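The complex appears here minus one protein chain, its other protein chains still in place.
Naming follows writing order (A and B), and every chain is counted from residue 1.
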Amino acid sequence: MSASLLTPETKQAPMKSKSKFKLGLRQWMAVLPYVAIGFIGIAVFVIYPMIRNIMISFQDYSIMPNAANPWVGFDNYTKVFQDPNDRFLIALRNTFLNVAATVPVNWFLAIFFAVLINAKFVKFKIAFRTIYYLPIVTSWIIIALLFKYLFADGDGGFINYILHAKLGILSEPIAWRSNYWSAMIMIWLFHIWKTVGWGVVIYLAALQGVPKDLYEAADIDGANANQKFWRITIPLLKPITLFVVINLINGAFGFFPQVYFITQGGPMNQTHVIPSLIYIEAFQNLKFGPASAMGVMMGLLVFVMTYTQMKKIGRQKMF
Amino acid sequence: MNKMRKAALTVMALAMVFVMAACAGGNGGNSANGGNAGNGGASNGGGDSAPKVTIEYWHTYSDAEEVVLTEKIKPAFEDAHPNIELKLTRMPYEGLKQQVIAGVAGDAAPDLMRMDIVWVPEFAAQNALMDVSKLEGFDELKASVFEAPMATNFYNGGYYGVPVNTNTKVAIYNKATLEEAGLTEAPKTMDELVAAAKTLKGKGKYGIGVSGIHAWGLGPWFWSLGGSITNEDYTKVDGYLNSEASVKALQTIVDWNNEGLVLPVMLGGEPGTWDGIVSGDYLMSDDGPWFYSTKIAEQEATGFNPLEQTVRAIMPAGDGGSRSVIGGENLVMFANSKHPEEAWTFAKWMLTEEPQKIMAETGLIPTNTTAADAMTTMDIPFVDTYVEQLKTALPRTPIPQWGEVEAIFNLAFEKAIRGEQEPKAALEEAVKQIEAILK
């Protein structure tokens, strides 16, 4: 993406020694017809609610339309950390665990399946791609209901039925949602199953752009499939991998339906993530102040962590 | 060339969507107009000169209950009050509280809502509800209904709703499993139940039907075993939730669970209580009248006859007697209702004998005392036990902070039952946290 491609207006209006301000103004006037509606929409429905959020995080907020909502400084923030059950910190820990547990698996499965499906001799590529992508196009709520049913406790749940009653891998059926680690594993499996198809599709597209002759040359050198995968495919796909991984991380940070519809944060508030905690705090306990404070802190955290990557993310191409 | 064709196709497809949307938009408009026209027509037909007022009523009645509501209640009310139109909106359960909050915050709440009794103090504390105790006719209404359900509307010196129906849970036993445990009738005491559960344990079945770790699931057991949450007027937890009797009650539940006598569903396992009772893997559980209304409705599909194949009784008595938990819904009016007068007219009417009897047909227990008395002569097969249990049933603490208090309560019980904390320590810690919230 060279800069020269981005400046058609300079052709139309060659730079003279006008003031920078005037030029900027003209540039804005030129682009405004295209972005004005979008900017207004974003300002009204995205930026304004966000500013409200930040304001509420410093207020003793009441849901009544004309309430006074007195300013309380950082009270809501301290309240979040004074919670005797440390729910915010647990949610924070879980968020990082979710990233650590799902991103590598998700990434590996995506590239692995994509490379296999892309093998020259494989027929019905499109059929495979369609099937792998099915979970993506299905609603979170429905899949959550389905997973709760598949992971039901006792031998009545399909997973326990297979692993315990049929194969005997488990000595007794697992009560998946009743224990911390099994609930987390269930959440992760749910997330991975639901989203791995996205990575597969992206990588499949990316693989179309990998020159075939490189593989042929490797064949002549007698490289095996494994070597070709690690020495040719992975390095060549590096830019797309960056894009995929960033998106996977962002997705793993944003767990909400995964937790809210599966465990509601249980057992004992141990599986909460920040968005699900915010939802519960605001819409169950009517504590909008602390809920907003959590949102602001989460936003800041992600911002700080990704700031250095922002430029890359912004410029990264989808395909 | 190919690309051009694709582009043309896409443009056509987009154009079609626009046309479709336009048509549909037209339809939407029409139906809205149609609705208005309908209103106008109705009021003309009534020949009433007073302008017709529409009041909106949010509810979460079940399928069967909704039929009665729309086919009997609505016409009866509109006949009695021709200048009021009752607009019924059935809300889904998922995200319901969020809907109420958005409605209140956006000044777009309905006039009335049938709301779970535990929400009333919470929304009253937000000033979202109207204090009805000063409205005309309230005292008569109050005198005509049961005291305990009425009390769930009390907050800060006023009443923020009226009880529209009440319910509780009773012990429901699988008849075959009961016989398998060597009993011919439902256990009268906790000791008898525990003995039966021990017999069944050898057969891989579960006997003690605690249905979940929350106040609704634990309440009947905790109270029957002698535990308590607060003092009589709900102002103190210290000395109640952590009293010796409460610790002992919790300890008993913990011991039962350690012995493997309690349903796995208590800790979120399977089968669910209904599945377990139907299959006979569970001896019993406590549940509301909807168990019977739902199971009777689907009897044909499942082949399970709840009246023949189960036995019901009031909760087995322990140190605290036979206790259950009061559930049910209150009819509340929102503070920003546009038609408070008409809404109040409906609320008063809904609590009179006739509508209460109509709703009772579905198994909803009336709060109107005359209607409840009349129920005994109506042919509703399962309701007797519920009415009897209501005499000793207790409400969950009716305070605005109940949502948070319950979260703490649940956590303490879960920690004790899972063996992460001693019952005494768990309850002491809960008391400390709850006192901090109540302050």
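The criterion applied here is as follows: a residue touches a chain if its C-beta (ideal position, glycine included) is under 8 Å from a C-beta of that chain, and two chains touch if they have at least 3 such contacts.
In the analysis below, contacts and distances are computed from a predicted model.
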Chain left out of the displayed complex - its UniProt protein name, from "Carbohydrate ABC transporter permease", "ABC-type thiamine transport system, periplasmic component", "Dihydroorotase" or "NADH:ubiquinone oxidoreductase subunit M": "Carbohydrate ABC transporter permease"
Listed residues A:Y48, A:W181 or A:W230, member touching the removed chain: A:Y48
Residue, one of A:G24, A:P70 or A:P84, that touches the chain absent here: A:G24
Residue touching the undisplayed chain, where the options are B:D107, B:E185 or B:D373: B:D107
Contact set of chain B toward the excluded chain (per top definition): 3-4, 6-7, 10, 14, 17-18, 20-21, 24-25, 28, 31, 35, 56, 60, 62-63, 89-90, 92-95, 98-99, 101-102, 105-108, 270-272, 274-275, 278-279, 288, 290-291, 294-295, 298, 301-302, 304
Missing-partner contacts on chain A, residue numbers: 1, 5-10, 24, 27-28, 30-31, 34-35, 37-42, 44-50, 52-53, 63, 65, 113, 116-117, 119-122, 126, 128-143, 145-147, 149-150, 152, 155-158, 161-162, 193, 197, 201-202, 204-206, 208-210, 219, 225, 236-237, 239-240, 250, 253-254, 256, 274-275, 278-279, 282-283, 288, 291-292, 295-296, 298-299, 302-303, 306, 310-311, 313-319
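In this text, only the chains that are shown with their structure count from here on.
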Computed distance of Cα centres, chain B from chain A, in Å: 36
Residues of chain B defined as touching chain A within the complex: 95, 97-98, 101, 104-107, 122, 126-128, 264, 267-271, 275, 335-336, 403-404, 407, 411, 414-415, 418, 429, 432-433
Touching residues (chain side chain A, partner chain B) in the complex: 62-65, 67, 84-85, 152-154, 156-157, 175, 177-178, 266-269, 282-286
